[in-house]
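Please see the structure below; I have some questions.
A protein chain is absent from this complex, but the other protein chains hold their places.
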Amino acid sequence: MNVGTSGNNGTNGSTPHLRLQMLSNPLYLSGARELVSSVAKRLGFPDTACGQIALAVDEALCNVMRHGYDRREDAPIWISVWPFTDEHGDALRIVIEDEAKQVDPAAIKSRDLEQIRPGGLGVHIIKEVMDDAVYEKRDAVGMRLTLVKRKAPKPTPAPTATSAPAPNASGNSDV
Amino acid sequence: MNVGTSGNNGTNGSTPHLRLQMLSNPLYLSGARELVSSVAKRLGFPDTACGQIALAVDEALCNVMRHGYDRREDAPIWISVWPFTDEHGDALRIVIEDEAKQVDPAAIKSRDLEQIRPGGLGVHIIKEVMDDAVYEKRDAVGMRLTLVKRKAPKPTPAPTATSAPAPNASGNSDV
Amino acid sequence: MSDETLQVDVVEQAGAVLLAPQGELGYNEAPTLRQYLKQAHDKKPTRIVVDLANVSYMNTPGVATLVESLQISKRNRTRLILCGMNDKVRAIFEIARLNTVFEIMADRDSAMA
Partner (left out) sequence: MSDETLQVDVVEQAGAVLLAPQGELGYNEAPTLRQYLKQAHDKKPTRIVVDLANVSYMNTPGVATLVESLQISKRNRTRLILCGMNDKVRAIFEIARLNTVFEIMADRDSAMA
């Protein structure tokens, strides 16, 4: 079966393959989570990746409910899903949108991990488990979070022939 | 936590609590199924009922894809969900809509169960596991299936004082 | 993107073929089971056993595939036995009134005996 995706990321203007509109009621978090993880599983993502996608979506939705809508339970949230394939392989794009207050995307970040206290971890976890997580203001009202998860982790770009690799340029380097 | 439903069935014109728009691609059947059964579970429906809701939605979506859209995989299907409470207790209303060809609702029925052959069972199963299943034509284009599942089975109406019960009026009657 | 296909374990033993599909058996997976059943029928075995113990979910495309196989079995005089149904799967056969049409046994051991 083919999901009919083109070589580009296929989101700009195209209809999402799935789009869930839900009320900002925490009762519906598990439904949204199960939807995205089942879809990812069916598209052939490994179980770990499916769990990570569910976790990221759950954290992001909790944040919209708590911070965006101040726990109002009857406001709309949209979750759109597009599978796509690019030069790095198969991937899933998930976009979460709300009509909540707009905040500076730079202000959406977790606490310093060294400073142990309850809370302040969600955004860090989202960024850690997804390959991409970008917050932005929507045109008129509300925020948009664009998440990307790849089937195979994106390879770190190899140093080009003309530039010598800097010592310890990456945390994994043993040079 | 309260889902904020009123005493009536709360669907007419009101925003669904969840509304999934999906492509008519069988890849997404499992996602839709998991969405509705997780929501039912979270709303306190027993496990058996959650499984029945998932089954009915799956059968109905398969039928839209096969009969409505003739296996076209890029057409839209909408699944809307409303919890509601009426004099019979808590219930879930699920509405499945398409833009496929319109057929006479009376023609949507399974084969005679006595006549054993592959297929021709889906509609029978949907009607059996749900408390209500009504097909109708949408205003301009497409079909609508309205499903209702109750937390507790609706009691069969007791015979009124003035009318003597007819012998064998119901299949369960031992009169 | 690649589709997850149905995994079916096959055991051949003393003129019997056992098929054990794994996981969900819905619209997407039923055609795969149909292929396996066709191959089993082609061998004209005395018995075909479909062990549903590891089928977590099933709907009418799966049921239809089994009904079709039952019809081939009758023509070929092959015995078709279903076993290992969980409650959810059994309920579908009961609603479809197919529980008395198929030969149904508790588990693989009794079905292969």
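Per-chain residue numbering starts at 1, and chain names A, B and C are given in the order in which the chains are listed.
Going forward, contacts are C-beta pairs under 8 Å (C-beta built on N, C-alpha and C of every residue); 3 or more make two chains touch, one makes a residue touch a chain.
Predicted model only: the values in this text are computed from it and were never measured.
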Hidden partner chain, touching residue among A:P26, A:G44, A:P76 or A:P105: A:P26
Touching the absent chain when the full complex is considered, from B:E73, B:D90 or B:D131: B:D90
Candidates A:L55, A:I79, A:I94 or A:M143 - the one touching the absent chain: A:L55
Absent-chain interface as seen on chain A, which is shown: 26-27, 29-30, 51, 54-55, 58-59, 62, 65, 113-114, 116-119, 121-122, 124-125, 128-129
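To be clear about the criterion, only the chains that are shown with their structure count from here on.
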By number of C-beta contact pairs, the top two chains: A-B
Distance between chain centroids, defined by C-alpha means - chain A, chain C (Å): 40
Centroid distance [mean C-alpha coordinates] between chain B and chain A, Å: 33
Inter-chain centre distance, chain B versus chain C - centres from mean C-alpha coordinates, in Å: 28
Per-residue multi-chain contacts in chain B, two or more chains: 26-27, 30
Residues of chain C whose C-beta touches two or more other chains: 3, 28
